[in-house]
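Subset of chains shown; positions unchanged.
The letters A and B name the chains in turn, as written, and every chain counts its residues from 1.
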């Protein structure tokens, strides 16, 4: 049923980043539309939590890779729910490390479909109405793999690198028309049961314990940064922002930190 | 006189970015200490505005390039005013474009002293107490010249490039100890009378008119982003953030935007 609030659309609304972002934007006055691939119960739980907190939300299962799926969702929202004020593309296709010989062609393509082509399709479907209204925001939860390609990450890095350049081309064309595109590089683990937790399986609890209280990104904190980006007035927009836990070594640094010798002269290491 | 609020120290507090940041942090509960090179009246005006709005502030003239000046200011604040919770290094040495032959050695060195060495000195003086308290923030108002060196910008770009790498080394050493270092790339004009306005002289009013209402960064908006960065919990820190007006072409793009041919195939240009 149509309503008055601008819509915040989350493509990939798990209990981590997507769910927390939806909660934050709902608290800020948006109607949050949560879309995820599976687990109807989990989806309804997230929607209920938002409603219990006084916010407005709805959910839908979505196979983002399927033809016309996102396009029809965007049409339906604009027609039946309300104008999309902000969308969060929160999908990737991280499959763990695979040597090249163990990266099937289909896998490489799927990484591109979900990680890069999906962003193109969403923008293609969503931007015309935003341009007509003269405003809108696209936030993209991205990865370190958009900045550099590690061994074993052929599919994921190619998809992320492509998406990063696409975010720049989209920004170049649409920022002047009032659409804010922000590429957010999540450079560290996120306390997210539906993605990282699932990937780690039974090692998840130990991993969390090892990381400690501030060793992983709190998705509520990231949601706050997403909220800030969406609130920036158009005379002061950020396009690319990195985030990580304070004791996580940034991707550009040697890891672990080279030994800092505070008493004398030590060998700095060859890459200095 | 000592007081209870954490201190927000602005090195380079003009009426633009520095003054607005001071106002925002004062509104957020900090005692703002505004330091600038000259114009005692302007300084007092900024302090009064903050106090009139219910905030707490004080000001001091500061020759940041002078030996021991910033160091003594930091000591004095920690001893007489309160613990520095956050500092904003808001100085550069932009002198306009100069061919190499018109960039005196003294000028090249001054750019380094104000743009790069000053950040080193401030961190050196300020970080030990922050580390002891287990928290603190250093925000650096930086420039596109930290990312790429344009013709005519020998002194400025060398200083900014050095400062960007220094921000990374400081972050690498101190983020694990609870000190948040953020390098903010201001990639566009700022509506700042004391810096850009002064540089443009009598062309300032025409420039503002040409740029239009959203064509320059509103320093109050940038102050809001600075506030957000300082509030990020330590499990979700951003190190590098860019800002620009929405219709400003990002530094990485061709400027002006290449012609987008929406009816047929056009020549993309050699740099694609």
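Throughout what follows, a residue touches a chain if its C-beta (ideal position, glycine included) is under 8 Å from a C-beta of that chain, and two chains touch if they have at least 3 such contacts.
Given the structure is predicted, the values throughout are model-derived calculations rather than measurements.
J.: Total copies in the complex, given 2 are shown here: how many?
T.: Of the complex's copies, 2 are shown; altogether there are 4.
Criterion: only the chains that are shown with their structure count from here on.
J.: Between chain A and chain B, tell me the centre distance in angstrom, where each centre is the average of that chain's C-alpha atoms.
T.: 29
J.: Give every residue of chain A touching chain B within the complex, in rising order.
T.: Checking each residue of chain A against chain B gives 168, 171-173, 175-176, 178, 180, 213-218, 221-222, 224-225, 228, 231-247, 249-250, 252-253, 257, 260.
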